[in-house]
Structures are given as structure tokens and as C-alpha cells.
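All protein chains of the complex are present and in place, except for one that has been dropped.
We just call them A, B and C in the order they show up, numbering each chain from 1.
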Amino acid sequence: MNNRNKVTQDNQKHPRYGMVVDLDKCTGCGTCSLACAVENNQQPATPDMTNRTGNTWMRMYKVHNGKPFPDSRAVFVPMFCQQCDDTPCLYVCPQNAVELDPMTGIVAQIPERCFGCRYCMAACPYESRYFNWWDPVWPEGMEKTLNPDVSPRMRGVVEKCNFCHGRWQRARAKAASEGRRELREDEYIPACVECCPTEALTFGNLDDPKSKIAKLVDDPNIFKILGRLGTKPKVYYRTTRSWVRNAVDRNIYSETKETVHG
Amino acid sequence: MDKKLIVRGVTRMEFKKFITYLIPWFILLGIGLYAMYLVFRYGLNHTNMDNRFAFGLWIYFDLAIIALGAGAFFTGLLLYVFKRHEFKSVINSAVVIGFICYSGAIAALVVDVGQPLRAWFTLYRPNAHSMLAEVTFCLSLYLTVLAVEYVPIVMKNRKLKQLPSFLVFEFKLHKVMPLLAGVGALLSFFHQGSLGGMFGVLNGQPFAFRETVLVFPSTFFLFVLSAIAAGPSFILLTTWLVSKISGKRLVTKDVLMSLGKISGILLIIYVFFKSIDSLVWLNKTSPAVGFSAADHYGFAPFGIWILSLEIILLGLVPGLILINKKLRARTSWLLTGAVLACAGVALNRFVTTIQTLSLPTLPFADFLTYTPTWEETAIFLMVIAYGVILYSFSFRYLPLFPQERELHTK
Amino acid sequence: MNNKGILFFFAGFIAMLVFGWFLFPSLMYQKLEQPFHFSHVTHTEMTGMSCNDCHYVKSDGQFSGIPTNENCSMCHMGILGETEDERIFVEEYMMQDREVPWFVYSRQPENVYFPHVQHIDFGEISCERCHGEHGTSESLRPFQRNRLSGYSRDIWGPSISRINNPAGIGMKMNDCIRCHEQSELTIGCIGCHK
Partner (left out) sequence: MSKRFNRRDVMKIVGGGIAGMVFTPIPWKLIDDLSIWTQNWSWIPVPLKGDINYKYSICTICSAGCPVRARNVGTQPVSLWGIKNHPVNNGALCPLGFGGHHLAFHPARLRHPVKIVHEKNKISTEKVSCADIISLIRKNIESKQTPQTGNLIAMLDDRPGRTVSYAYRAFLAQIPNGTYITTGTDETDSMQGLYEILGTENQEYGFNIEKARTIVSFGAPLLEGWGIPGRMMHARKNGCRILQVETRFSHTASVADRWLPVKPGTEAVFALGLANVLINENLIDTDKLSYQSANFDKELKNYKECIAGYTPAYVAGRTGIKEELIREIAREMTTETPSLVICGREPAAGPFSREEQIAIWGLNFLLGNIGPGNLIVPRRSVPAGASFSETKLASVKKISDLPDHSIRVLMIDEAESGHAIPWQLIERKLVADNPLVISMSPYLAGMTKRADYVIPAPTQYESCQDIPPSFDSQTATYAVSAPFYTPPENVIQPTEFLNRLAEDIGIEKTNGSYTDMIKERTAEIYEKKRGWIYIPHNGRLIETADVFTGQQFWSHLNNGGYWIDEPLEQADNYSISLFGISHDRGSFEKALRQIDKSYPSENTTYPLALVPFGWRGVVDSGPVTPLITKLYQETEFRKGTNRALIHPETGGFSRLRDGAQTTIVTDSGELQVRIEFNDSVMPGVVHVALGPDQDSITGVKEVRIKENILSVCSLKDNGTWRMTPARIGTV
């Protein structure tokens, strides 16, 4: 794809945004889920929506250590589009509704181009893509609270986390009005990062060695979920606890299945 | 009342009886159309698919009937390109079955996608990397080819034959048949393969992901192979079934045996490559990304038995039955072999679609199950009803089996 | 086919061409009059206002678009002049504190993000390139709304075939892409889609 080539050519110039999730800091408050839903105009559930048909770009999992009472421990794992550099969903989309954005490295999903074949959902190992099984319906009057920077989707298309690119557009316009083409580090962060009360989420340009995130990524406790699949996610997770690492990532062979709640 | 339309020299049941027999199928068609309306009007929440089970009954059904419909292109290839003239007696029926399978698959696909009105974007600005784009192209082109192949059969209708210009047209079409058969075979080859490749390329799903052979994942070739192995068996089965239902002898037995033999040989080849593929996948491809056989087959009910069933009972066994001349000669064995072969390819498509989605990839995800809703089942049955109805009319008014007249008069 | 047959065939063929090229476009678009007329010329020439007085980029980089009653109230506290349009504006909108429901000729679909600031400041594109000579118009032309999609005719462009649309005429995605390609700008889908 020509866009992919452009990314590699222009790598020096454009930022490559990524995120680090510190699992040791996350308290599972769920604020990120709600902030994401508000920011990105996700509709509230219809009466028959289930945890399999809902629309939760930023999804919280409670992952268990697999030990019964009283030795149970759990970790909260925020799961969202991992923004893979080697993007499984991009290769499969028949009509270019998915793109690895050359300006930001964001895996962009364009709902208006999507015709809802859901092949990308089958391709995504992170279960981070969501299909609009229902028409978007807000309680009467509540559509006034929609964010004008994000267009509401229609039924029958796939959507997912896009690092709040509406915020990126706004930030760029603001920078442009000041005559700048590049963004400063704190000018653009997604809603979930801004709202996290324990600062478990860090966002930034992975290619900028001076950025906060670039330093974090060097930490030995950093890992990528399902990193061995080779999809090269730009979302990293961090933990110092080995059981968390084992429960969240498939970095070792496990014959016993971990049980999960949430 | 429709005597004038029926093929000269053969008898068909009374018109009233014919319609009575079709009524249940029309009812199914009607229910399916209502379900289709519900889905188009209110969206895919009328199905039981969900964000993880993004594909359900319909995609499985598409894959299965397209595999079984492969008989059309493969028989055409054998007849027109490899000059196996004995298949002239089933080619018309095969083309109709192919047309039904492909048009039915497309009908199911149109309901399956969330925004069918945007489907043309794929043709307008396709992603060349996507196997699904390839499928879409080949499928729509091949359906056109099948329609063109269908036309001369329609024109052979007694009434239509009377039009002189149609006769000329039909004759001209006949001359291009070998070319069409060749093009059709090529298109079929690619879309059967791409359907297999669709899952083989999913590097995020270790259960489906396969090693690459000549830029395509191995499932690309396995799908082609299994489709052409099962296709003749399906033609065999349908021919036998139509003959049973209508109570007519339609083709000579050697044609059926010949179909069975081809099916058998190809099945053996398929089973050989499928076994190698499975071994490579279980021992190399999958462990490399951190998934052992236990991760794939550790969830009830999908134990390792499903792989054995697919390869041995529904692959090797029918293959052996069908290549054995003595067994093949006995109708019961011939049919058993054909049924097992078709079941084998159906199971393979089931495993590829449904089991892939059932298995968790994230270490903390659950194993999921899925049951279709009545709407999904109704639309599935609707496509089958459509097939039965179209085939019934074709059988009544068109010369699907040229040998029938001979056998009838004998 | 005999001669007569060919003749009938061509009759149908030509009739369809005429219908498709000349009648169909006007059937596709519904003509709507603006709530009242507005003269850009009057505002620029008689009062000496410049475009920027009403249409400007705000400090957060957003484009102000069409001025709201608040902006207009600086002058239009009472009825100025004797035109009917002025009366409608003041009595039916200003006094009742209602915003004028203008039909916006160049309103892009909801999923499009068009930052004026980048195009003006970095692209140095003049307003006229996309909006034409709207700024010197005497009155407002009717708004043409697509009956199916609901979008303005200006998006599609005046030529129904969209062949040989000059740059800046027509505002479909392809028109944007063409200009971006000419200026060799690296931009992905999310550069313009929200």
C-alpha cells in the first residue's frame, strides 16, 4: 500500500503515537471507559445489548490469577485497539476502510467507507473492534451532548479506538493558528489518558527520544500483549509482577487455563 | 397446460402436482424474505453474531455451498478443456447447480454485510492485499460467467428455440464455451483459494494462520483441492437425488462412477496435503507464536477428534471407497463415499469459520459458542428453497440431462 | 434486426440520453430559497467591512463560519434600510433571538473535518478557490439539496458528469484528494475524516 510506504519514508518527520498502560497503577475505576464513550459519541446500550454486542472501545477486563479463595488476586486490564504497526485488520479490509495513518501511525478506521463485512473483526486478535449491530439511539435530547469533533456512526459499520483523532485534528488546527505544523508533547492526548486518576496511561510519540513515553518503553517490565504474534502493537503494558505478566500475555506455555471474570 | 414448454421426448409430472410440490419451498422462501426485510430494516441485531463471532451461519454456508458448487467449473473444465466427453450428460445440471450455489451465496452475503449499498466500493477502490477483495472480484465475475453459461441452456427450451435469432446466438455461445470454461476455472481457482486464504492470512488468529506457499497461505491450495474433490461428488449426489425424486433415469451409471472416481483420487491427494499442512501448523507455525495444540483443541466440544474426523473418516475413508473400482460399482458404496466427501468439505469449512472464532486468542478471553437466530436460519433455508425452486423449474423446462431422452425411450 | 427495429432502439437510446443528461440532474436536486436574501456587496462596499470581520479563524484554530446573531447585533439592533429582507431578519430572527437557519452551500458531510486554518495559512488558498465569487454576490442563489443524500449541490459540483471539474469546483473527496496529490501532501484518511 502506498500509504505504508509513505510511513516508512517519512518516519523521521512524523510522530508515531503509542501508549503505555501501567497495570500496577490501574485501579479499575472504569473512568477511561466512560470518558472514551463520551468523547467518541458511543451510544448507550439498547435493552437487548449484551457484553458481546456492546460498543466499548476502551474495555476493562478483570483478569484473575487463577487461584481460588483466599489466594485470588486480580489485575485490571484496559483493552483497546493496540494500533499495530503490522496491522492484521488493515491487510484484510477489502475496501480500504482501515489505514495506517502516515501522519501519526494511528490505525484509522473510516466508518463511512466500511460496508460491514466484519472481516477485520475476525482478524483482530485483541477483540478491540466493534460492530454497530444497532442503529445509534440516544435518549431524547441527549444527542445534544454529542461531541462535535467526532461524527456519530451508523449501524452496520465497524468502529474502534483511534486515539481520539478528533483531538489530534483540533490540536493541529490550534497549532496551525499559531503558525506551527508540529504539535508539542502535551497538546494532544486521548481522552482516556487525560482522565486517568492514577496516571496509569501514558501517551506520546514513540519516535521522539525525549518524550516521556519513549523513556517508559525502555523499562524492562514493559511488554506487548500477544507480542509473539508479530503484529507490532504500539500499545505497551507494564507490570513488575510476574503472575500478571503470565495472566495477561501468552509469553509462556500454559497448560492450565486462567479463569477470567469481567 | 405447460406441455409445450417441456423438453421434447421426456415426461414431467402434472403441472398442478408440480406446483403443489413447490408450495412448501415457496413458503420457506417467503419466511426468508421476511427475515431479510427485518435485517435490512433494523440491522444485524436480528442475528446472534457478535463482536467476536463476527461471522456466523451465513459465512459458513457461503463457504460450504461455494465449495460444493465447485462441481460446475470442474466438470466444465473436464469436459471442455480436458475433453472428457462423458460429462456432457451432467454439465447442464452442473452449471445450474453452480449458478444456484453462487447466486445463493451472494444473496446471503448481501444480507450479511452491514451496509450492502456500499459494497461497490470494493470494486471501485479495492485493497489489493485483501483476500476478500479478491473473493468479491472473482465471485462477481464468475457469477457472470455462470449466467452466460446458463443462457444457452435456457435457450434450448422448446419454446425459446423457435426464435431464430436465439438459435444463432446460442450457437455462437456454444463456440465460446471452452473459453468460458477455462476463464471460469481460473476465476474459480482464485476465489476458492482466496476463500481459504481469507482465514489462512489471519496472523492474529493462530488457529487459522498458515505457512505461506508461493505468496499464498497453504489453505489457499487446500481449499481449491478440497472443493474440486468434493464438487464431483456433489454433482453425483444431486443427479442421483433428482433421479430418485423424479423417478427417471437421467444418466448412465458409468457417468456417476466416473465422477466418483475423480472425486476419490482428488480426495486422496487432498488428504495427503492436508495432513502435511496440519503437522506443519501444529508443530511449527502455531508454537512459534505461543500456541500449542492444547490451546487449539483444549476446549470442549472441539477436541482433537474434530481434526481426526475431518482427515480420516471424512477424507481418507471416502477417498479409499471411491478409488476402489469394486466398491464404486455398487451404488450404496458410491453414494456413501460421495456423502462422506461432501460432509468432509462441509466440516472443513465449519472448522475454518466457526472454530476459529470460538477459540480465544487473548489469554484472558473466553471460549464462546454461538447459535443462529430464527432469522439467520430462515435466510439460510431461503437460499436453499431458492435453489430447489430454480432447479425444479430448470429440470422441468430445460434439457438438464441430455441422456434422459435416450434412456427414456429405451 | 430490421431497420425499423434499429430506429426504435435508437429512439429509446437518445430519449434516455436527453433525460439522463438534462432532466435527471434537476430532478435529483431540490431547490430551496434561503430564509431571506443577503447581499455581500452591500456589506463590503457600503460599510467598508472586510471578509475577515465576519468570517475569521478563532484563537483555538477553529473557523467562525457564518456569523451568528451576536455578531450581527453590533449593527442590526434595529431595522436598517427598507428592504423586506432586513425586516425579516430583524423581526423574525434578531428580536426573537433565533439564529437564522441558513442553508450552507459548502456544508460538508458530518464525517468530514475541514480545517480552514491549515488551508488558509499553510496552503495559502484563497477563499474564492472553493467558494467562488460568493463574497461579491448581490443576493443569495437558491440552495440545491440532493434529494437522496441531503447534501448541497456545491459538493458535487456544477457539472453532473464531474468530468473536467476545475480545481476548487466540486467538493467531493476526490476533489480534495486531487489537490492534495498535486501539492504532494502526506495525509491519511483521518486528516480529514472525523
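Convention: a residue touches a chain if its C-beta (ideal position, glycine included) is under 8 Å from a C-beta of that chain, and two chains touch if they have at least 3 such contacts.
Every value quoted in this text rests on a predicted model; they were computed, and no experiment measured them.
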### Task
Check the whole complex and report which displayed chains the hidden chain contacts.
A, B, C
### Query
Which listed residue (A:S33, A:Q82, A:N162 or A:S177) would be found touching the missing chain in the intact complex?
A:S33
### Task
Can you list, in ascending order, the subunit C residues touching the missing chain?
1, 4-5, 8-17, 19-21, 24-25, 28, 58, 60, 62, 68, 109-111, 146, 148-151, 160-161
### Query
Given the full complex, what residues of subunit A touch the hidden partner chain?
25-31, 33-35, 37-39, 41-42, 44-47, 49-51, 54-56, 59-62, 64, 68-70, 72-76, 112, 135-148, 150-152, 154, 156, 191, 194-195, 197-199, 259, 261-262
### Query
In the complete complex, which positions of subunit B touch the hidden chain?
115, 117-118, 120-121
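FYI, only the chains that are shown with their structure count from here on.
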### Query
Can you give the whole-Å distance between the Cα centres of subunit A and subunit B?
39
### Residues of subunit C engaged with two or more neighbouring chains
none
### For subunit A, residues that touch 2 or more chains besides their own
113
### Message
So in the complex, the part of subunit A that touches subunit C is made up of which residues?
### Response
3, 6, 10, 14, 99-104, 106, 108, 110-113, 149-152, 162, 165-166, 168-170, 172-177, 179, 181
### Message
Taking the touch rule as given, give the residues of subunit C at its contact with subunit A in the complex, in rising order.
### Response
57-62, 109-111, 113, 115, 117-118, 121-122, 186-191, 193-194
### Task
Going by the contact rule at the top, pick out the subunit A residues touching subunit B in the complex.
1, 46, 48, 50, 52-54, 61, 63, 77, 79, 86, 88, 90-96, 113-119, 121-127, 129-135, 154-158, 225-226, 228-231, 247-251, 253-255, 257-258, 260
